[in-house]
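What you see is the complex with one protein chain gone and the rest in place.
Labels run A, B and C following the written order; every chain starts at residue 1.
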Amino acid sequence: MSALLIIIPLLAGFLFIPFKEKAKYILPLVVITTLIILLLLSPDQTNAMGGWKAPFGIVLVLDSASYYSLLVVNIVFLLISLMPQIVEKGYSVVLLILLASTNGLVLTGDIFNSFVFLEITAVAAYIIAFSRKNPYGAFKYLILGGISGAFYLLGAIYAYIGTGSLNFADISVNIKEGFLPIVALLIFIGIGVESKIFPLAGWVPDVYDSGSPLTPVILGTGVTFTIMYLFGRIFITVFHGYFLDVVFIFGLLTIVLGELAALRQNKLIKALAFSSIAQAGLVLSTISLGGYEAIKFGYFHLLNDISAKLVLFIIAATIAHNFTENKIAGVSFSIASFSLIGFPLFAGFRSKLLILQLAFSKDNYLLPAVVLFATVIEAAYILKWNIKLWHSTNTGEEKQKISWNVNLILLIVALLIIFIGIFPDLYLKMAQNIADGLTNYRAYVTNVLGGM
Amino acid sequence: MVYYIAFILIGVGIYGFLTQKNLFKHLVSLTIVDTAVNIFIISLGYIEGKEAPIYSKYTPIANFVDPLPQALVLTAIVIGVGTLALGASLLIKVYEKYGTLDVEQIATKEAEE
Amino acid sequence: MISLTNLILVFLIGSIVSYLLTKANKILGSIFNFLLISYALYVVWNIKVGHEEVLFRILRDVERTLKVTNLGKYFAIVSLIVISFVAFFIIEWIRKKDIKPAAFNSFLLLMVSGILGVFFSNDLLTLYIFWEIAVLGSFLIVPMGKKESKRAAIIYVVTSAIGSYMYLFATFSIYQRYGILSFEQVSQYLANDSSNLFKWFVILFIASAGIAKSGIFPLHTWLRITHGNAPDAFSAVLSGQLVKMGSYVLAIALSVFPTTQLFSSFYHGVPLLNYVLIWLGNISILIGTFMAIRQNDMKQLIAFSSIANGGYILVGLGIMNSIGYAGGLFHVFNHAIAAAMIFLSFAAVVYRTGTTKIDEMGGLIWRMPWTFVTYLVGIISLAGIPPTSGFISKWMIFSSLVSKGMFITLAITFIGSVGSFLYVFRPLAGVFLGQLKRKHSDVKEVPIIMLVPMLLFVILTILIGVYPKPVLDSIVSIENEVGIKAIEHSGTIIKTPLGQWNTLTVFTMFSVGFIIAAILYMIFPKGKKVDLTDQYTGGEYLYNYDLYHYATGFYRFIERLYDKHPSFEKLYEKLVSFFRYIGYFTYKLVYKTSPSGYVFWITIVILILFWVRW
Partner (left out) sequence: MRRFISIVIVFGLIMFFINTLSLLPKYGSVNISKVSEAYIDKNVNGNGGNVKYNESESLENGAANVVTSIVVDYRSFDTLGEVTVLFTAALGVSLVLNGIRRKKYGRRPNFILRVSVGILLPLIILFGTYIFIHGHLTPGGGFPGGTIIAAGILLLYLSNEEFDLSKTPKFVEGISGSLYIVTGLVGLAIAGVFLINFLPTGIVGDLFSAGIVPIVYILIGFKVGAELSGIVADLHREG
């Protein structure tokens, strides 16, 4: 039954290809139906595609981790589909395909299938990254994605040679001991490019600054969450945290250099792109601290970051000048940026505090020092933009007025950020479930291989 | 033996990336890398003295090579084609905008903006 | 009487209410602000010490509690007095200024809620939370001032972020080592902790938040820009009160975790840590004084004086003997009142003339006499001349320095107070004395509502100068609470090892002298008032009316001595541009390169991991 989550958007996409423009109206309907189906499904079930049991056929795993990640991704897509202003002509079909592929990435229990869905997400992302002004950025992203896809494929093949089958649970149980380093390295390269780790994520600023408002919003929130989930699924459940110390170092590098590079940007979207790189680095290094708590707080921080980024990117992409005429956008922009920095009344503060406390309890003094240093820099450039946009005297050339539904969504997310700041257990419970699903790999293996 | 050919081909593809200036050559190197990976996957399935995995008059009983890599390659090739097609169309747009496909000239043009 | 948590909640909700009210009508919103703040002052005034409340719970087992201590209560009363007077001042001031009034009022209340939380929090984490709320509140108001204030807000937040994040680092290392955060338990654990290094690290990092906020030496550069360019009335709050939050944390770091017991005495009973902090105070006194003399913008001049006075407070608190500590605390009160008074008078001057540059003004004494009086009493108290309260605290600090035998610090503090005469006189001469500029001829006195708080400040300073008992009583209670031998004082007599000081006799002497001078001034024939141009100067006819006002380059002869002084602002700017360059370097190298660059980085990562792994 969980296959429906992938099939319905795909079917809608296929049917609406001849009349692309009208797809804009059915996009919200499709997302709502997938959400309803998701709510009807019970969290731990495994569906074998085509009736072939686990190590032989492809298996879709719906445990507590993938259930809540799907919930988050579909809600993000719902919010975006409710804002037709930012979706250009004909791109709704691409969004439908992207929704199908992100759901597929979360659900799949087979390494080659995850490669295929990763490629679908990548191809959809290249199309979204392209806009009149930015063909070169999209091309660079395509080359980088192509190469990383090839390495990911190599990793999958080595895993197949090592275990005899392509199933995640099978790989995690009986991969021959020599294969793990090489497979982990290649998969790390494959996912590293998408999850914005320092040296590999060269594409991020050019693609996020593609001129069309859709690109940063969907890539920065929905796709980032899916990739982070995939990272967690592979490196924790399948590899039992084997490669995480390397990822920790790369994460720290990403935070510091991401923030520094953001310091000199003179375009808001580029600065926010670097901020999302740094936040992704922070999430990755928190997760790679290892242990149930670390993963829980890592995903909690990711949830906060996603909600703040959603607001920031929408505003940065649509109107990037003074807020005097659209106040609601201005207020939600400030709230999101304060939550990003970690001022007390907002969500970001909670997750940063918990991450610091966790790092100290693991006697790791490097991560807090880096996090605090990065927050100082982040405070500098985010607040610079905040002030610039609130107090900019230039009467913006196009008096762009944000339409009411975009304002409404901005307000809802901003109030959610404040609500989480005061009562964090809504996000915490979600993060806890995701951490549960990812860490007890014994349940995962018995669920997939044992039961049929 | 074929593994060495596959690895050397990957090396050639990467070398193509590192040294070429023209963007279209990057696309070609990407295809080289893809084909090299496909060759490597196929070579992993070959078993000495066994036939192609098809039941037919000539090979009625199962005496076959490993069919799974061949199935995976089928998919990998099509993905390569998809990316290539999209890359080619993007290159058309890049050429339209910058008037050249040379990396340095594009960099100088972008610096002017 | 509502509890503290409800008071803070009232302020948080109040900030939204005042936003709506001021949107409706500016004056109504400001009056609402003033009433709310004075109500808070009333609640804080008669809250009994030791009252404790549970606030909410962040880290699983450690609850966040609010507790009223003498120290917290004293600081809270000082701050609320300053803010309520300024709030009264704002009722009139807000109408003319071009800032966004609704946002101004609401963020002011947000900041006050943060301040209340800071002074009454009972453990390190609650203090950090409310500290950040106060920083957020004040950060939102600062950019409403002049053009330069946009940049100033960023520098302000970054410096205070540096301080508070070091503080947070120390808080977490304490929590990880002991599992508790409240001040008493932490001081006990620290007392019997063995490793000296950890104690040094913790105290220094906690004090760093105070250093950043009260503008002590290494992190003092933000004061000039922020105070100079913030909206005028708000810079009174900024320097009168927000800087005191920094002194509060310094007081906690030094006295609540009793550094005297933690460390062996290094010099006449003063531990090495205190000695280092005292020297930081000295350097900031020197910097504050010498830089203030050079300033031409009056608000930036007083900003440097707050750096110097922050240094005095740190020196006072650092000595940790009964007189010195009391002197430091008393100076907190004096400087808060004096700085607020001076900045209010500047706000009044700017309200009328529109500029803060000293050399563009002159002779305002005739047009704005009451503002002149407030400014005069303010600078007398700031410089520490007897009848006002400023003198007592400085005198206490000097006497404790003498009794401790720290003569170099004594010399520096003397230079500081002499220097304060100098730089304080510059705006007096430049703005109020001298010839009245023609464009200011129609300047009238500021409206009554703005005058009332200024004159109340004047009365308060002189009253405390004469009768310091209420302030000294609370200082005695603090010293008992903190465990330092309290100073003995009765009414107007303060006993110190070097002799006693009777404020009443001094005041009577001064008033007698003042009356005699007034009588003499009345009796003797006054000079004939003559118009500027009506004079004969060797055949040369004076046609330029404004030429003879000598406010420009007032202390040029002194400034020439140290023109090439090391400027820390430039140093920090170089540091920032260094970071910016690293960012630019990575951006160019990794993010802006051609596809071959990307592939290069992928292969490099593979090779590194390959080389490391195998």
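Couple of notes before you dig in:
Rule of thumb we're sticking to: a contact is a pair of C-beta atoms (placed from the backbone, for glycine too) under 8 Å apart; a residue touches a chain by one contact, two chains touch by 3 or more.
Small disclaimer: the values here were computed from a predicted structure and weren't measured.
The hidden chain, counted over the whole complex, makes contact with A, B, C. When the full complex is taken into account, the listed residue touching the unshown chain is A:Y126, out of A:Y126, A:F248, A:F313 or A:Y444. Among the residues A:L62, A:L79 or A:V93, only A:V93 touches the chain that is left out of the figure. Per the touch definition above, the residue from C:A191, C:I459 or C:I604 contacting the chain not shown is C:I604.
Within the entire complex, the positions of subunit C that touch the omitted partner chain are 600, 603-604, 606-607, 610, 614. Mapped onto subunit B, the interface with the missing chain covers residues 1-4, 7-8, 10-12, 14-15, 18-19, 43-48, 52-57, 59-62, 64, 66-68, 70-71, 74-75, 77-79, 81-83, 85-86, 88-90, 92-93, 96.
Touching residues on subunit A toward the chain that is not drawn are 1, 3-4, 7, 10-11, 13-18, 20, 47-53, 55-58, 90-91, 93-94, 97, 100-101, 104, 112-113, 116-117, 119-120, 123-124, 126-127, 130, 135, 158, 160-162, 164-166, 176, 178-179, 182.
Keep in mind that, in the parts below, only the chains that are shown with their structure count from here on.
When every pair of chains is scored by its C-beta contact pairs, the maximum goes to A-C. On a Cα centroid basis, the chain most remote from subunit C in this structure is B. As a whole-number value, the distance joining the C-alpha centres of subunit A and subunit B reads 28 Å. Averaged Cα coordinates give subunit B a centre that lies 67 Å from the centre of subunit C.
In subunit B, the positions touching at least two other chains are 17, 23, 26, 106. Listed for subunit A are residues 139, 143, 147, each touching two or more other chains. For subunit A in complex with subunit B, the touching residues are 112, 116, 119, 123, 126-127, 130, 133, 135-136, 138-139, 142-143, 145-147, 149-150, 153-154, 156-157, 160-161, 166.
Within the complex, the subunit C residues that touch subunit B are 594-596, 599-600, 603.
Of all the residues in subunit C, the ones that touch subunit A in their complex are 58-59, 129-130, 132-133, 136, 139, 143-144, 150, 153-154, 157-158, 161-162, 165-166, 168-169, 172-173, 175-176, 579-580, 582-584, 586-587, 590-595, 597-599, 601-602, 604-606, 609-610, 612-614.
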